[in-house]
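Data block below; observations after.
In this view, the complex is presented without one of its protein chains, the others remaining in place.
Presenting subunit A:
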Amino acid sequence: MRSIRAAAVGAVTMSLALAATACGGGSSSGGGSNDSPKTLTYWASNQGASIAVDKKVLQPELDKFEKQTGIKVKLEVVPWSDLLNRILTATTSGQGPDVLNIGNTWSASLQATGALLPWDAKNFEKIGGKERFVDSALGSTGAQGKDPAAVPLYSMAYALYYNKQIFADAGISKPPATWDELIADGKKIKAKGKSVLGAEGANVSENIHHVFVFAKQHGADFFTADGKPDFTDPKVVDAVKQYVDLMAKDKVIPTGDAEYAQNQSVSDFAKGKQAMLLWQSAAANLKSQGMSEDAYGIAPVPVQSGTPGTGAQTNSMVAGINMAVFKNSHNLDGATKFVKFMTSDEEQKVLNTAYSTVPPVKTAQEDAAFNSPDTAVLKQTLATSAAALPQVAAESQFETAVGTAVKELFADAAGGRAVTADSVKAALEKAQQQMPAA
C-alpha cells in the first residue's frame, strides 16, 4: 500500500512538473536586462579553415577580455550551414546568445525581426563612435534610414586569384582586367589542358554574389529604389545571362562546376587543376589546402571595360561579418563592452590577420600588417569598387529565389540545353513571383 501511495505521489509530482515546464516556455517579449553581469554567450561564425581553428584563434582573445573586465565569455562556433537557422530559432524562442556574428547580407532581414539591438548614436558612443568604421562596411549593416542592426567586424571582398604557373605556361603575362580578356586568356589556358575559371554553380549564395556584381556592371539593380523586386528588367536579364554564359557560351567555367556547392572549386584551384578563381579572402583557405602563397597571384575582379570603380565599374560585393547584440540579452552592458573589445584597434589587427580579412575599422586598417599584396587588393576593392547587396527585409528570400534560378540555369547549361535571353527571363520571372508581396 505504501509503495502504491509513493507511486501515486510520484505520478502527480511528475505530472505537475511537466505541466509547469509546458507553461513556462512562453515567449519573452520584453527587452534585455543586466541580470547576469558576469557571463556572456557568444556565437561566432566559422571564419577559419575549421571550427577547431576558430576556437584556437578566439579563445586567447576571450581570455584577455575576461582578464580586463572579469566577464567570462562562453564561445560557440556555429557552422555556416546552421547559423541562420540557429538565429531564427533563437529569435522565435527568445533564448539566444548575448552576442553573435551574422553574415552582413542578412543584416536587413534580421533587423526586420526586431531581435537585434539597434545601434543608435548612444550605443555607438559606447564603442567609440560610428566614425571609426569604414563607410562601405557600414553600408551593409541594415536598411537605409534605420539604426544599424549590427557593427562591422571583418570585411572581405572578391578578388581574382590566378595560378602563376598556369598563366606562364599559357604565355599570359598579366591577369585579365576585363571579361573579354578573361575569355581570350581562357582559350590559351584550355589549349594547355587546364580548366579556366571555377564557380560554385549549385551554391545559392555564391550565385547571388556574382550576379549582383554583374547587374551593377550592367547598370541594373534587383530592387527598385523603393525596395520592390525587379528581377525581369532587361538589364538584369543580360547580367544574369552574362554570368551563366561563362559556362554556356564562353566555356570558361567547366560544366562540372554546375553541381559544385561545397567549395570544390577552391580545391580545384589549390590543386593546380584550374587557372582562376573568383573568391573572397581565399588566402587562409588556400594555405590550409597546401597551396603556397607564391604559387598564386591576386588581382581585382574583371569589369566590362576600363578600371574598377563605382557604379558600372563595381567589381565586388561588400562581403563581411557583422557583430550583433541579441536584444533579449541578460547582460546588455557586458555585451556592449564585448563588442567594444572586439572592434578595438588591437583586437581588429589580431583577428583580421588570423582570418586574412580586412579590418572595417579605419585606424586598424592602416596597420602595416594589411599592406601585403593580397590584402592590398581587397582593401582597394572595398574602398573604391565594392557595393553592398540590397539592404531590404526580403534579402534572404531574394538570395534563395534568384540564387536557385541561377543554379537551375547552370544545370541547363551543363546539361547541354540552350541558355537564351528568354529562358533566363523566364527563370527570373518565376523567382520574382516567389517573393513576398509586401
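The criterion applied here is as follows: a contact is a pair of C-beta atoms (placed from the backbone, for glycine too) under 8 Å apart; a residue touches a chain by one contact, two chains touch by 3 or more; residues count from 1.
One rule holds for everything that comes next: contacts and distances are computed from a predicted model.
Chemist: Leaving aside the chains on screen, match the unshown one to its UniProt name from "Acetolactate synthase small subunit", "NADH-quinone oxidoreductase subunit L", "Cytochrome c-type biogenesis protein" or "ABC transporter permease".
Modeler: The record for the missing subunit names the protein "ABC transporter permease".
Chemist: From the list A:Asn85, A:Gln144, A:Thr307 or A:Asn371, which touches the chain that is not on show?
Modeler: Per the contact definition at the top, the residue touching the missing chain is A:Asn85.
Chemist: So one chain is hidden, and I want to know which residue out of A:Lys164, A:Lys362 or A:Lys430 touches that hidden chain in the complete assembly.
Modeler: A:Lys430
Chemist: State which residues belonging to subunit A touch the missing partner chain.
Modeler: The list for subunit A reads 1, 4, 7-8, 11-12, 14-15, 18-19, 21-22, 27, 29, 85, 88, 91-92, 94, 109, 112-115, 201-202, 204, 255-256, 258-259, 261, 393, 396-397, 400-401, 403-404, 407-408, 410-412, 414-415, 430, 433-434, 436, 438.
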